[in-house]
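What you see is the complex with one protein chain gone and the rest in place.
In order of appearance the chains are A, B and C, and numbering begins at 1 in each one.
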Amino acid sequence: AAAPVMLEGPGETEPPRINISISKRSMASKTPVGFIGLGNMGSPMAKNLIKNGYPVIATDVFPESCKELQELGAQVMDSPADVAEKADRIITMLPSSPNVIEVYTGPNGILKKVKKGTLLVDSSTIDPSVAKEMAVASEKMGAVFMDAPVSGGVGAASMAKLTFMVGGLEEEFQAAEELFTCMGANVVYCGQVGSGQAAKLCNNMLLAIGMIGTAETMNLGIRLGLDPKLLAKILNMSSGRCWSSDSYNPVPGVMEGVPSANNYQGGYGTTLMAKDLGLAQNTATNTKSSIPLGSLAHQIYRVMCSRGYANKDFSSVFQFLREEEAQ
Amino acid sequence: AAAPVMLEGPGETEPPRINISISKRSMASKTPVGFIGLGNMGSPMAKNLIKNGYPVIATDVFPESCKELQELGAQVMDSPADVAEKADRIITMLPSSPNVIEVYTGPNGILKKVKKGTLLVDSSTIDPSVAKEMAVASEKMGAVFMDAPVSGGVGAASMAKLTFMVGGLEEEFQAAEELFTCMGANVVYCGQVGSGQAAKLCNNMLLAIGMIGTAETMNLGIRLGLDPKLLAKILNMSSGRCWSSDSYNPVPGVMEGVPSANNYQGGYGTTLMAKDLGLAQNTATNTKSSIPLGSLAHQIYRVMCSRGYANKDFSSVFQFLREEEAQ
Amino acid sequence: AAAPVMLEGPGETEPPRINISISKRSMASKTPVGFIGLGNMGSPMAKNLIKNGYPVIATDVFPESCKELQELGAQVMDSPADVAEKADRIITMLPSSPNVIEVYTGPNGILKKVKKGTLLVDSSTIDPSVAKEMAVASEKMGAVFMDAPVSGGVGAASMAKLTFMVGGLEEEFQAAEELFTCMGANVVYCGQVGSGQAAKLCNNMLLAIGMIGTAETMNLGIRLGLDPKLLAKILNMSSGRCWSSDSYNPVPGVMEGVPSANNYQGGYGTTLMAKDLGLAQNTATNTKSSIPLGSLAHQIYRVMCSRGYANKDFSSVFQFLREEEAQ
Partner (left out) sequence: AAAPVMLEGPGETEPPRINISISKRSMASKTPVGFIGLGNMGSPMAKNLIKNGYPVIATDVFPESCKELQELGAQVMDSPADVAEKADRIITMLPSSPNVIEVYTGPNGILKKVKKGTLLVDSSTIDPSVAKEMAVASEKMGAVFMDAPVSGGVGAASMAKLTFMVGGLEEEFQAAEELFTCMGANVVYCGQVGSGQAAKLCNNMLLAIGMIGTAETMNLGIRLGLDPKLLAKILNMSSGRCWSSDSYNPVPGVMEGVPSANNYQGGYGTTLMAKDLGLAQNTATNTKSSIPLGSLAHQIYRVMCSRGYANKDFSSVFQFLREEEAQ
């Protein structure tokens, strides 16, 4: 049985070391891949494509973001449209829905010059309904769109240990999988277009609920006189068990190698979790789904963002709830 | 590694079959055990003591509850005080805090006639602060009190598969453990008096949060077009994983042998969960602990109790949240 | 001082009686007004314009909706674009954001044929950001856009007792006010474009919170043995006072002439409140505003919609929370 995948797991503290030793031959034998969006996540992902012998044709709104990749051999273009003209497989990795809409359907967007049959893979985390819109727009131009959001953070991106949750036509899945395996360790096919995004939002919503619940429970138990390590052990052998209690415990001193052991540095930031919960809330509102705990989790991370926890790992909710009242 | 303990797991649907074949000799060699409270849980627990060769001296406010046990050889007394006069180890299994107070400190209570050095074990689920009060009152009379709430339900009680969470003096633990192992499969020492109750409340609060969270998440995913089995699989290999998603999934059709596969019959009733969450809320209020999700979980199970879900398994929250809006 | 305005107040139970006695002369002297969207709200609003002597040029996606108005003298067109060609003041009254986008910017939308200087007033309840987008698009065509959502329900629409909350350029406000006063009793200028929508969403969010809070409080008080009328009186002379406690009490028997006195018929439906709270939630998420109680109120009305309360007045939350638990 495969080891459990850690979505949005703790960030690595050591700098990623990637040995780029590419045989010119292998590069020549592979068709180029377009890559749009060279931020914290996109840049190491693109590097891993290069490392695996794919010629990369890249662009970013900030030209300086392309420099490092250019030195590694990537061809840099001025716009998404220009990338689309040259590559028949393109990956996009962008911060949010409006950027995705612009990169695909804007005046210099991919769809202005996309070739028929091109495979478009969006790895951004966005609203599933936007993914569906992009798929419809792509199809009109004869291209194929897949959503493939990732989890695992910057460290996992560098070490090609990401998990891809993929939505799209099953018959196109294999063509994309070849690329995913260069950048990640796990690939999960989730169904039709948009279901990659849906799966990621669902997972992260339940993760947030489990984390806050674990933080509340551990805090309550400690105040009732229980030893935190013992309480964690009891929960983990019982029905209270969850990933946040057994693999990412938010209480300092209970586990090693997790953000709570490192003053909540690294890991998955509260701001990112608040963004994901906002997307989950939007999809729930649009589908008239009741998510009472998910909504409250969203509000709690929202408040935390404005009270100094924006850049701490999301397990810092324990610290947020923990402090003793002033007497 | 031991299999995970399922606290408050699904009830068994088949009637428990216990072969009572007790050697008279072994009975003679063991000192009698008092047992007060012969309800749905207490009765099979007491039977398991008899089965293991312990002479049982029992009582209950409803005399008819004692009949079956009497036929198996138990001696039936009129009051807790009378039991205390005859046994130096006594187990109590009662519905709630007021009953415990009455049975220990009432006019015909245990403490009226308890012998010095008697071991008193309360397996009821009550407020940890009441457990501490009982311990203080018992100590005044020279007796030793332990709290040892159980999980596992009626089926586990019948099959001696309960889990005991025990609070009390560590040096007295062994004397009690001998009895626990006749009635249960797992015994967890949690610390000072009251910590058995604390551990149980903590676990069940996190369990309730995880269950509602799982129900919300599965419902949202389904509305977003995900296949429920696939979504459960993705969550369970990811950071959204929890006991409610991987061992007790609330969505019909995802797992077999759980209440959701049986129209939410059996298992752990919504009323019981609401009671536990009320106790957790009380302890949180008293210790000024913030439990935002735990509080909301309490309110949700409270509403469910009044809307026809009182006697369904607590995983029926999926059904409660699921229904489509009338158009 | 003016009497308090009741936003989304109780619906009238009697059919509205409007005496349409229009002088042909006054009609001739006024410039025509376009009206798009002749549903439950739009139809009586347009009638009131006719009653006040304005020639009306109307359209609706359902041609049969136009019949009654046509008999009263309105000119019916095929599309919003056609209306725009003929009228230089146009009011739109549509169910939700996508309809507004279609009617303004669609292939047969207003903006296809709008004349320079036309005043466009949207009285739909939609996302403030969509209102702003429509304003930008209108401005590009040389037209002026205002948002002017209403409150008061179908009864108030019929009796020209609506309240308009208006966002847009202050210098254009007077030209619009002339029309509002034909259809409503109160007009509130709220600021720049979008602020009419913002004000409405803010009011209705606080209204929902106050209503659920009143329902919880009254229920708790009743269970503690207080007489509901006396409790309402105490709250209303104290700091717990709110519109839901003193003008629209949700407990049957406390007030007359409100939906709670009529089995929660009439008034403002739970579905509509859930829609408004969804919009409020969206704007809060987009502006990163924390609305813990507003979010929970949204979820509660969402659950109610799927449990048989969709068409009852939103004060039926008292009934939803009230029921005694099964014993």
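Keep in mind that, in the parts below, contacts are C-beta pairs under 8 Å (C-beta built on N, C-alpha and C of every residue); 3 or more make two chains touch, one makes a residue touch a chain.
None of the values given here were measured: they were computed from a predicted structure.
Partners of the chain left out, restricted to shown chains and counted across the full complex, are A, B, C. In the complete complex, the residue from C:154, C:234, C:261 or C:310 that touches the missing chain is C:234. Within the whole complex, the absent chain has one touching residue among B:183, B:296 or B:321, and that is B:296. Contact residues of chain A toward the unshown chain are 271, 296, 303, 305-308, 310-311, 320-326.
Although one chain is not displayed, its contacts with chain B can still be listed: residues 274, 278, 281-282, 285, 288-292, 295-296, 298-300, 302-303, 305-306. Residues 2, 4-9, 128, 151, 163, 165, 186, 188, 190-192, 194-195, 198-199, 201-207, 209-210, 212-214, 216-221, 223-227, 230-231, 234-245, 247-248, 280, 283-284, 287-294, 296-297, 300, 321, 325 are the ones on chain C that touch the missing chain.
In this text, only the chains that are shown with their structure count from here on.
Separation between the centroids of chain A and chain B, computed from CA atoms only, is 41 Å. Residue positions of chain B touching 2 or more other chains: 296, 321, 325.
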